[in-house]
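Note that this complex is displayed minus one protein chain, with the remaining chains in position.
For reference, chains read A and B in written order, and residue numbers begin at 1 within each chain.
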Amino acid sequence: MTRLQKRQLLTGLLFVSPWVAGFLAFSLYPFLASAYFSACDYSVLSPAVWVGPDNYLTLARDTIFWQAVWNTLFFAAVSIPLGLLMSLTLAILLNFNVPGIGIFRTIFFLPSLMPLVCLAVLWLWMLNGDVGLINAALQPILKTLNSLFSLSLTPPNWLQEPAFAKWGLIFTGLWGVGHAMVIFLAGLQDIPRHLYESAEIDGAGFWQKTWAITLPMLSPVIYFNGIMSLIGSFQVFAVPYVMTDGGDGPERSLLFLATYLYQNAFDYWNMGYACAIGLFIFILILLLTLLATKVSSRHVHYEGN
Amino acid sequence: MKIIPDFFSVRRNLLLLGMLPILLGLAGCKPVVSPPPGRIVIRYWDKWSGFEAEAMRAVVDDFNASQNRIWVDFSSVSQINRKLMLAIGGGVPPDVAGLFGNTLAVYAENNALTPLDRLAQENGVSQERYIQVFWNICHHLGHLWALPSSPASLGLVWNKKVFRENGLDPEHAPTSIEELEKINDRLVRRDKQGRLVSVGHLPSEPGWWPAIWGWWFGGDLWDGHHITADSPANLKAMEWIASYPKRFEARELLSFRDGFGNFASPQNAFFTGRIAIILQGPWIHTFIQKFAPPDFEWGVAAFPSADPKRLSGVTLVETDVLVIPAGASHPREAFEFIQYVNTLKPMEKLCLGQRKFSPLREVSADFFSRHPNPHIRTFLELAQGPQARSVPPITIWALYENDMKQAFGKVWTGATTPVAALHEVQVHLEQEFTQRQRRWDRLADVLQQKWREE
Partner (left out) sequence: MKGYEKSAWIRTLVFLILAGGSAAFLAPFAWMLVTSVKPLAETMTVPPRWIPSTFQWHNYRDAIQSMGYFWLYLGNSLFLCVMTVIGTVISSTLAAYGFSRIEWKGRDSIFLLLLATMMIPFPAIMVPVYGLFKSLGWIGTFKPLWVPTFLAGAFNVFLLRQFFLTLPKDTAEAARIDGCNEWQILWYTVLPFSRPVLMVVAFFQFMATWNDFLGPLIFLTEQKTFTLALGLQSFQSQQGGTAWHHLMAASTLVVLPVIVLFFFLQRTLLEGIATSGSKN
């Protein structure tokens, strides 16, 4: 190592040192403790007793757990791309200088500001099988289909039928893309104007500019939002928990990994088992993040480099 | 250069922000009601909020005024299970906590509570004071863990007006499941499109006790040693549940239910007459007052059983309880407060405020006349009857209830058979139970020793 490299290393470490302190105290230590508990029979209040791989063996046989794994994977696979598409589209639209843009931006961010319970209540209504708005919109479509193909389709009871409950939840999620949208907006501000100006001189239209300039320039932010929604959707918990009053849903179709972890930790007094689930979630997200990083690394463009 | 003003404004803003905490710190020092000096402060957390918390707050105020040694600091705490678990684990528990009686087993076996045997003995608190079933709920593994606060039982609640309008005797509630179903059939109404408008009774409404239907068929969930989820009587109850998706369409039942709206609203199916008979507790009175139409007439009776000759008056009794968490700093003073709540006047004040009956044997002459709920006596009589039952005192009760809820849901939509559903529950719970039993076996000697010494 040269002197310059050494100095760089020291400066770098100095700058990240607040984070390092936080990492050791609030991440590494609790993580190691949690990993230890995952090999114990532990209920928080009675002493942890080492049971080796027992919790993991139980996990492997636990059908409820595997159902939660499947639910979580399904939810993530559908809601991540949909959410990214939605937030990016909205951000691009909200970056136009049309009249009242400030108010539009506020409106589209509003659902992300609302207390969870307001959102949950309203969506319970929208998805209501009897009088919900969504079914009211579906009714004429189904009627036409029925008469055309002599079918007898009826609209679903969204949150009460296992086949539809997850879709109901995914729709709900699209409403709350405000955070990602704002980050995209901030990213759009950082794209130098002159790139667009020279593209316009070359005669590029809206679509060409979007494909050739906006998306590549925005790629670090897309990567950020992608990773964050990956991490977020594998830990989805609060909304289904509130909407289903306990977090299971019909035939456990809304039971996600984080819900199951929470139930085991605090409802069933099984913290050791909960920690094993936690470690599983951690490894699952980590692997997928590495995969996503590898796949996307060719497409993410950093101007600095 | 353009960036200089920016830089200054950022710094100025940061400076301004930096001053704010100081200002706020000064503003935050505003004094609030604090205990008079020299008193021992007892921290008391309860899960209640709203009017239930207000009722308890009034009792706490009385206690604080009644003597000058102890000061109870009452907080209404949401998600109390989690908060309490962390606080006890961290060694900073409150001195008194309000819990559901059906969580005593899991708290006790996990070393979360202080046994009250000695304190109760020294202070002369004993069985004679209580209606038997509540005294029993407060015991587990041969120790006393809690004293009751406000109890409840379940009964059949019916809408007399709907009965009268359909040519049924409005004063007569069904006494057998068979009769219940006859009434049910008579009350089914459909609109022109064939959609359900009203029914007599649905076991899914309000769906708060999906685990215990077997009781009205002579079954039980627990025989004292084993899980008995798939016992013949529980199976009979589940077959009764399974008869609904056969008589109606499964999807129709779901969308009918979706049309009810929120329980606490005027759209509650029971208040609108779309359902005439439900299983409910004394608190239903509060909802009727708030949300039912002014001419609403209702009655309360025992929920009918499959065999009324041998089995009548079956009900679930439960009670909220007051406990002293393990490691509490002032157990004696805490018990003094708990004991105060368990004397006649304060207890009746609490139960009147919360619209419940008292768990005490002794009742003031004017308790019932002052009670807003006209049927409170029926609920009390149900709780005193020989068929009053409480949920099994086992550590996996939360899991049991949840599994049964899932089983109910699957049978209700016809997704599975009663046998398969109960078998799944039985197998799962047996595994879980064995695991918890292993935990207990490891801890039992040490804990029992500790509890005897306390």
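The rule we apply is simple: a residue touches a chain if its C-beta (ideal position, glycine included) is under 8 Å from a C-beta of that chain, and two chains touch if they have at least 3 such contacts.
The structure presented is a predicted model; accordingly, all values stated were derived computationally and were not measured.
Asker: List the displayed chains that the omitted chain touches in the full complex.
Answerer: A, B
Asker: Touching the absent chain in the whole complex: find that residue among A:31, A:56 or A:167.
Answerer: A:31
Asker: From the list A:122, A:142 or A:212, pick the residue that touches the absent chain.
Answerer: A:122
Asker: In terms of residues, what is the contact footprint of the unshown chain on subunit B?
Answerer: 2-3, 6-7, 10, 14, 17-18, 20-21, 24-25, 27-28, 30, 32, 43, 47-53, 73, 75-76, 78-79, 82-83, 86-87, 89-92, 94, 259-267, 281, 283, 286-287, 290-291
Asker: Which positions on subunit A touch the chain that was left off?
Answerer: Residues 1, 5, 8-9, 11-16, 18-19, 21-23, 25-27, 29-31, 33-34, 37, 44, 90, 93-99, 101-111, 113-115, 117-119, 121-122, 125, 128, 130-131, 133, 175, 179, 182-183, 185-187, 189-190, 192-194, 196, 200, 205-206, 209, 217, 220-221, 223-224, 227-228, 231, 234-235, 257-258, 261-262, 265-266, 271, 274-275, 277-279, 281-282, 285-286, 289, 302-305 of subunit A touch the chain absent from view.
What we mean here is this: only the chains that are shown with their structure count from here on.
Asker: Quick one: in the complex, what on subunit B touches subunit A?
Answerer: Those residues of subunit B that touch subunit A are 81-82, 85-86, 88-89, 106, 110-112, 251, 254-259, 326, 395-396, 398-399, 402, 405-406, 409-410, 413, 415, 428, 435, 438-439, 442-443.
Asker: Quick one: in the complex, what on subunit A touches subunit B?
Answerer: Of all residues in subunit A, those touching subunit B are 41, 43-46, 49, 58, 64, 128-132, 154, 156-157, 160-162, 246, 248, 250-252, 263, 266-269.
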